[in-house]
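Only one protein chain is missing; all other protein chains are in place.
In order of appearance the chains are A, B, C, D and E, and numbering begins at 1 in each one.
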Amino acid sequence: MMVTATSFHSTDRRQNKPALPPYCFTMSDGVFYYKDVPIAEMTRIESFSASHRLHNPELTDARNVEMFGKCNNPNGHGHNYKWEVTLRGPVKPTSGMVYDLADLKQEMGFVLSIVDHKNLDLDVPYFREGKHVSTTENLAVFLYDTLKANMGQPQMLKKVKLWETDKNVFTYKGVHTPE
Amino acid sequence: MMVTATSFHSTDRRQNKPALPPYCFTMSDGVFYYKDVPIAEMTRIESFSASHRLHNPELTDARNVEMFGKCNNPNGHGHNYKWEVTLRGPVKPTSGMVYDLADLKQEMGFVLSIVDHKNLDLDVPYFREGKHVSTTENLAVFLYDTLKANMGQPQMLKKVKLWETDKNVFTYKGVHTPE
Amino acid sequence: MMVTATSFHSTDRRQNKPALPPYCFTMSDGVFYYKDVPIAEMTRIESFSASHRLHNPELTDARNVEMFGKCNNPNGHGHNYKWEVTLRGPVKPTSGMVYDLADLKQEMGFVLSIVDHKNLDLDVPYFREGKHVSTTENLAVFLYDTLKANMGQPQMLKKVKLWETDKNVFTYKGVHTPE
Amino acid sequence: MMVTATSFHSTDRRQNKPALPPYCFTMSDGVFYYKDVPIAEMTRIESFSASHRLHNPELTDARNVEMFGKCNNPNGHGHNYKWEVTLRGPVKPTSGMVYDLADLKQEMGFVLSIVDHKNLDLDVPYFREGKHVSTTENLAVFLYDTLKANMGQPQMLKKVKLWETDKNVFTYKGVHTPE
Amino acid sequence: MMVTATSFHSTDRRQNKPALPPYCFTMSDGVFYYKDVPIAEMTRIESFSASHRLHNPELTDARNVEMFGKCNNPNGHGHNYKWEVTLRGPVKPTSGMVYDLADLKQEMGFVLSIVDHKNLDLDVPYFREGKHVSTTENLAVFLYDTLKANMGQPQMLKKVKLWETDKNVFTYKGVHTPE
Partner (left out) sequence: MMVTATSFHSTDRRQNKPALPPYCFTMSDGVFYYKDVPIAEMTRIESFSASHRLHNPELTDARNVEMFGKCNNPNGHGHNYKWEVTLRGPVKPTSGMVYDLADLKQEMGFVLSIVDHKNLDLDVPYFREGKHVSTTENLAVFLYDTLKANMGQPQMLKKVKLWETDKNVFTYKGVHTPE
């Protein structure tokens, strides 16, 4: 029933951790491997409110207006973001659960404390001083990476989906273009 | 079929106009009165995105934090507001309509151009320099008054309803406490 | 506990029935009056799909285009309508209910059979040959009147609300302008 | 600016308190009366999950099945209830708010602790032993009365609205039929 | 145009049936294979209301509380579940449809009759006596397997998605961890 984590190849460059497939779990005394149990996905949905301005300081003001339109308003604007996190893994026979919801709430809560009721450009280091334009695409990448780095079982994170409005939605699954 | 508008008592102190009941309409050549036709309500729903900070400059910083909590974050935050406008009046026999939707879209569009993709505290004179705290209550009053002042048939405006989030909603019907 | 229905004044001209207040109920052997029990509102929501064209045959084609815009498209268009019916009355002590939901479903179902998966202008006599323009205002009036005429306890009907789209909603409460 | 609460007539029989109109507030040192400020409504929406069975022990089993249908299933069933609470009062000039949202969350939270993740018939004394059938009508009355008895400013409570499903909604405004 | 079903390899251990790819259909007189027509997905959404308690009788009471929190309430609680079923297959040229919606409604209706307005733990044999903890993960597996076993074209079933609340969603696609 136990295998060692080191036998799995890492697929995530940005975290120096061995990557387990989602049907393996690290316990205090090793790695558990679930055999012939259903694999399910679990999605948790939270909301947060933040302000931002789309602006790339490396471009001229005219180019910024052309590229970002009314989202480039100098004093900014804001959104209620809806954040969906999807995990994938075996349904554990004892609990009947994919992941402990209390754990996930706490892990997402840590990430939410960084962005909720904040100005993304001024309050969040990842976006400060134009390091990244605070588009919802980049925000989705930030939420994915920050959550994954703070999860007990990061190999189970499948995707994040981020609603900017009822009409604009963005998804990130941790995949990059080929080098 | 025609009556003069001046025979109606004004109920709105803040606009120096005679107030018609919602079953009367000013046309270019007088006032039309609809007799024995159904009275219906019509609600139009639009959205806008804005940022703000809850802060009353007349209070101490400590009192502001106590009163407004995380909504007092110095760099602000933001929302997608959902704005519902309800009109009430006779269903006109020729058109089968309460109000011309194209007119209402234009009238609401003028108001939206003031708040959409804006920082309420810095971009909207009504809230600037702490004149009014930019709570959703005060924003609902501002939207109601500004829309009413720009409508062709202001006597038909019944209420505005403003969703700050999926869980917090505010309604204003143009009524004040007694003097 | 019993009163006669005839002691109540009729408020609905279009139905030649005595009108009871919503805290009275006709039973097979008379009228029951509920004393000192809570009055609640009950709303049931159903959907239907129909097509129509906004067109008043008494007007010129040019005036129809001006008044109804793209809704005047000669071949028509359609909607998923969401229909909310609100009743108001005492919570009966024995059942804990305002109205028998099975009854209301059947009564609304009869009305739905007239409009669901239909062309309003061609299939529904109320709108046929331009008798009434098939606006959502007029459709709300038709649904209200038709439901009321087919209810076991019509005095409880408080309003109908009709969603044409997510952004346009209409309400009718059975009230007419003064004669 | 101050009036005494005793000058107002009580409208709520079930709470032995003087009833203030919603534009008055009790402070530690008296009653504040707001003059000529906008009156707004504020709605807060929460959710809870509970189980129940519709059953009146005073009726025969056959009559219970006839009256409640599948809701009379002996082992019960359950719902995610959506609970909307609407307050009405003046927008206070200093805060720009109708009511302190932190207070309302705490007051609603106390009521939620009684019903959330509970069996209404077994865990809530109001419904136990068939005292009240656990219909959504009766549940709305219970939530209204319990919230009002635990609010700092109960005169501001205007209504509760309770969604049993997406298609069935109930509203209670604290009104009884005449005695 | 015809192939025999036996030439396809079974991928579903739990049903002793040959598995067809979703672009093949069994008709009364053989198997039809659709060539070069679009493959689409069709999702049908239904709702049901049920009660349950999360409890594993093999664990101590203390461990159950620790694992399931308020979902372990001895008298249970309940939910309105939203159930999405997704099929995948060719758009048949004659009907323009992926699957006969009337058939799917009937097949889903059979499954709904097992869980709607029921206590999952007491009324559904799959969960009775703690055989499976009635988590939404396990419920999704049960709905998937039961629907598949009762479908005319089971090879088209792609996934079921089950909303426990507006914030917790679970998906099952019929896949198990490797043996």
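Keep this in mind: a residue touches a chain if its C-beta (ideal position, glycine included) is under 8 Å from a C-beta of that chain, and two chains touch if they have at least 3 such contacts.
The structure presented is a predicted model; accordingly, all values stated were derived computationally and were not measured.
Visitor: Write out, one label after another, the shown chains that touch the chain missing from the document.
Guide: Across all of the complex, the chain we cannot see touches A, C, E.
Visitor: Which one, E:44, E:128 or E:173, makes contact with the chain that was left out?
Guide: Looking across E:44, E:128 or E:173, the contact with the absent chain belongs to E:44.
Visitor: For chain C, enumerate the residues touching the unshown chain of the complex.
Guide: 47, 49-52, 70-71, 73, 75-80, 116-119, 122-123, 165-166
Visitor: Suppose we count only contacts with the excluded chain; which residues of chain E make the list?
Guide: 23, 33-46, 90-91, 94-98, 100-102
Visitor: Mind pulling the chain A residues that touch the left-out chain?
Guide: 54, 56, 58-59, 67-69, 132-135, 137-138, 140-141, 166-173, 175-179
Criterion: only the chains that are shown with their structure count from here on.
Visitor: Quick one: most central chain, C-alpha centroids?
Guide: D
Visitor: Distance from the CA centroid of chain B to that of chain E, rounded to the nearest Å?
Guide: Spacing between the chain centres: roughly 48 Å.
Visitor: On a C-alpha centroid basis, what's the spacing between chain B and chain C, in Å?
Guide: 28
Visitor: Provide the list of chain A residues touching at least two other chains, using ranges where the numbers run on.
Guide: Answer for chain A, listing residues that touch two or more other chains: there are none.
Visitor: Given which chains touch which, is the overall layout a line, a ring, a star, complete, or other?
Guide: It is other, because the touches fit no line, ring, star or complete pattern.
Visitor: Per the touch rule above, enumerate the chain pairs that touch, sorted by label.
Guide: Inter-chain contacts occur between A-B, A-E, B-C, B-D, C-D, D-E.
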